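Excluded from the complex is one protein chain; the other protein chains are retained at their positions.
Chain nomenclature is as follows: A, B and C, assigned in order of appearance, with residue numbering initiated at 1 for each chain independently.
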Amino acid sequence: MPPFRRILVANRGEIALRVIRTAQEMGIETVAVYSDADRTALHVRRASRAVHLGGNRPSESYLDIGKVVDAAKRSGCDALHPGYGFLSENEDAAAACLAAGIEFLGPPPAAIAAMGDKVEARRIAQAAGVPLVPGLQEDVDEPRLAAAARQVGYPVMLKAAAGGGGKGIRIVRDEKGLLEAFHLARAEAKGAFGDDRVYLEKFVTRPRHVEIQVMADKHGGVVFYGERECSVQRRHQKLVEESPCAALTPELRAQMGAAACDLARAVGYVGAGTVEFLFSGGRFYFLEMNTRLQVEHPVTEMRFGVDLVREQIRVGAGEKLSPVPEPRGHAIEVRVNAEDPETWFPSLGRISRISLPGGPGVRLDSALYRGLEVTPWYDSMLGKLVVHGADREQAIARCVRALRELRIVGVATSCPVALRALQSDEFRGGDYDTGILERIDRKPPASRRELAMLAAAAARFLVAEQAGARAAAAAHGTGEGPPRWAQLGRIERQRRFVP
Amino acid sequence: MPPFRRILVANRGEIALRVIRTAQEMGIETVAVYSDADRTALHVRRASRAVHLGGNRPSESYLDIGKVVDAAKRSGCDALHPGYGFLSENEDAAAACLAAGIEFLGPPPAAIAAMGDKVEARRIAQAAGVPLVPGLQEDVDEPRLAAAARQVGYPVMLKAAAGGGGKGIRIVRDEKGLLEAFHLARAEAKGAFGDDRVYLEKFVTRPRHVEIQVMADKHGGVVFYGERECSVQRRHQKLVEESPCAALTPELRAQMGAAACDLARAVGYVGAGTVEFLFSGGRFYFLEMNTRLQVEHPVTEMRFGVDLVREQIRVGAGEKLSPVPEPRGHAIEVRVNAEDPETWFPSLGRISRISLPGGPGVRLDSALYRGLEVTPWYDSMLGKLVVHGADREQAIARCVRALRELRIVGVATSCPVALRALQSDEFRGGDYDTGILERIDRKPPASRRELAMLAAAAARFLVAEQAGARAAAAAHGTGEGPPRWAQLGRIERQRRFVP
Amino acid sequence: MKYTTRFGGEQREFTIERHAEGLVARRGDVRHALDLALVGDGQTFSLLVDGQSYDVVAEVQGEQVTLQLLGERFVVHVEDEREHAAHAVAGHKQGGRRELRAAMPGIVVGVKAAPGDAVAEGQTLVVLEAMKMQNPLAAEAAGVVVRVLCKVGEPVSAGALLLELE
Partner (left out) sequence: MKYTTRFGGEQREFTIERHAEGLVARRGDVRHALDLALVGDGQTFSLLVDGQSYDVVAEVQGEQVTLQLLGERFVVHVEDEREHAAHAVAGHKQGGRRELRAAMPGIVVGVKAAPGDAVAEGQTLVVLEAMKMQNPLAAEAAGVVVRVLCKVGEPVSAGALLLELE
């Protein structure tokens, strides 16, 4: 007996397809929802049923709680999977499902709300004994300033309490510059937010971004599936993730896992969640908890041989957690974004050709299809390439091999940058941090320059020669026609033993 | 340091690509060889170098030992991988490599020769204590007949000693019909082969085809990687393979594995090999040994998390065997053949569209690409779909899901038959034998009939409506033009901040 | 437009029309709301039937539609009204001569009948080797062999006339 009869998948793109795949394997029907632009999207075509929501703006479709929950009710769904993004961390959506008698495949609204408020989240984490970046959480004033900085240890950061977007932040490396920086930070905070409160925190140097995958059931069970290292980022967006993290000892992993599980227990968590940490100098500090399935969850799935969406669905239906298998080997994910690799500008267009990597240890999660139009309405992530190998070196080599096999024509992708990151000495050595992408050349490598220029000339030669051949054929009236075997194939299909 | 500098891949299609992928991951260069028809084949495009061999007949190219070994020498290869088929079980090819100082990535010529001669192979197996189908291996005469049949146990088979292709075979269920069958078999044997010698063997009822994957190094080490069940066959060609075999107990598995390793030791085996057994009534009988990598090796790779081609290369270079990891979950492979699913006729044509399955636990090994012409020159196998799941039920559901996602346009494939086999009660129950495909309807299921007829009518409606719209547009001179976003994309690519 | 579809020995009629509220398919008294959208280049479309979703690949070659649907392959014969009427007239004129044509390119490795032979339905007439496999080509109905146009060892293209029956 499947745990649910029918699940509404309140998302689009690769994650909607991801959920549909597992539901289908579990014998559960799925209902896709779609905006105008997504009428022929793969998630619509692969679901059992599809409901049109409205216009292309997320607010008119995927973000409209009323429309989404109504679609779930009208199509007879007994559960809703929010994916990531959109309504996945929206406590009102979770509450609306609850009110409609539909199981929201995520944590209870209170847990979403608690972790969504960053101040509250830090408070709960601290109470649960989860290490935070040391500092003074409240407004710091001039008299206490120097003592606080000394206590936390230099370098320190002064941050606007009402801040965001990097404004009102000052890094201070020693006591000498402290006071001046404090006044500047206050002034900047006042100017930017109309609020001059400033707080003080330890500045974590060369931080790595390491996160713990947790899963909780409704019977108090909480487990974790190891960690993921996500330090290859630009603009705070992850580009490459791997598991395990090369910098973690078994002891540290156990400590981080225990801390993440403690936090999940503290908020009465249910389902899949990720606790993000900064890791630096052999210590880890709580950053935030994402109360949903993460984009990079396949890294964990490949290493543990599990299906996390299946687990989400199972625990949502009240079943107990499955045992966590022993992890095996090493996994790496590369996000495939429709972006110019040199400028990071979004790249829009129609996908005219796709050639996907295959063979051992390669997984592709994407909603790409030939003819897809990449529009500015939604996220630029087209999909994810995930590989698994017996060890880190093999996984890196496999990922490089798969990236070379992957061909997408119609938009530019971020893959060349990921390729160069994977091939860099810094990444290969395993000792890297969130600054790695800034140190990598985004331009194509000079070593291939001669070859590329020759190949480009050859391409133009071929195009010209073909055009010449066509013109000659047209002049002689021979035409081109389909190739020989295709013709034969066509005859074959039409004639058998016709009377 | 990679174990070899450059490997010649003496094959084509998906297996050539398979070898190239692993070699590339190991930092080893590859040289592809190709016939005229394969100039743009993927194995040519993905290899480091490519050498043209000759015409499309295998004898003019892939089977020409002189040309192949010469290509390896001239291109500076220090090893040669034969794949499967073609020269893979040809002791002369192995010997020619040896003579040229090129490592043949397979067993020594003597081991190939010994296992290639079926009588010799049975003799060696018997000497090594590997169970054979009970019977009298030599010519049986009338006086000894009844006693021999009683000793072996009914039902028995009378087989022409010089036989083949099913001729001169009689199945006898009890002593009553024995003498008459014996005379008939002799007469048939005489007529068909000009040799009336007949031998007697136990008739194995409802046999399953179960095989053991072995791997041996040059230091006397021999290991096995569990078994594969390959009973879903037609015309003795496998269509679906799985691991583990649902009928095997741990004890039987250990016994079969030990027997396979004993046989490998007895012939001084090196590299990857497969020992095939018939399995029936809780007993197993040696069938033959294939002295090469098997088509269905990915089933084993997914379950054990190993790369068997990497192991082949490593042991070929004189390295010792890696430890065999614990197997995990269940794996299933489906062969994708260019064949009409109702008639098994080969289906030829140009591949005009491919849509590949993805997501968790799915692997695709194929050399398919859009534009590929499927010709009658080579094997009809286009590729292999392999899935892995936590258990057999999950693996079956995943395989069904992936088969539904797979779309190949241009030729018909055998996939619908595999799909129906996977969905049959017989396969799901796990208690099946080599006759399973004969019991499955090869025609599309009646349950979808109404839907298919409606969809076909809808397809014609859409085509007609589109043609009407084009005609109307042409009449109004508006044309169709590329879609809006594609136009915008084009502008974007051409203009930036042009001076 | 009314369509006559044939598949697996059955025949059904569907009427498909574009109404103000969208596409509607009717068969007898049963009505289905359809939503039909072409994907990319015209061989794939998304079909919603009363909200149920199907991803369909359709190769339309004249009246023959080869469908890929839910992992299955269906070759359906579809006639529109005009074609149906034309066939009804032509049906009365069909003669008695039948042809055996090569279903694929290959090499003839067996000719199992000679002129004058009476053959039964399903009887193998010619064996063609292609892709390393022996493919028996059988009589679709009983008859008498009139002409044999191929011989053993000869390569033939797909569609080549091999034999005529009456």
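Here is the rule we go by: contacts are C-beta pairs under 8 Å (C-beta built on N, C-alpha and C of every residue); 3 or more make two chains touch, one makes a residue touch a chain.
Values in this document were obtained by computation on a predicted structure and should not be read as measured data.
With respect to the full assembly, the chain omitted from this view is in touch with A, B. Screening A:Val198, A:Leu403 or A:Leu437 for touch with the missing chain picks out A:Leu403. The residue from A:Ala127, A:Ala254 or A:Ala455 that touches the chain not shown here is A:Ala455.
Listed residues A:Ile169, A:Leu372 or A:Ala412: the one in touch with the omitted chain is A:Ala412. For subunit B, the residues touching the absent chain in the complete assembly are 32, 39-40, 44-51, 75, 369-372, 488-499. In the full complex, subunit A touches the omitted chain through residues 235, 338, 341, 343-348, 352-353, 355, 376-380, 400, 403-404, 406-407, 409, 412-413, 415-416, 419, 443-446, 448-466.
The criterion applied here is as follows: only the chains that are shown with their structure count from here on.
With every chain reduced to the mean of its CA atoms, the largest distance from subunit A is reached by C. With centres taken as mean Cα positions, subunit C sits 47 Å from subunit A.
Rounded to whole angstrom, the centroid-to-centroid distance between subunit A and subunit B, based on C-alpha atoms, equals 37 Å. Annotation for subunit B: residues 347-348, 353, 355 touch two or more other chains. Residues of subunit C in contact with two or more other chains: 38, 41, 44-45, 54, 103-105, 158.
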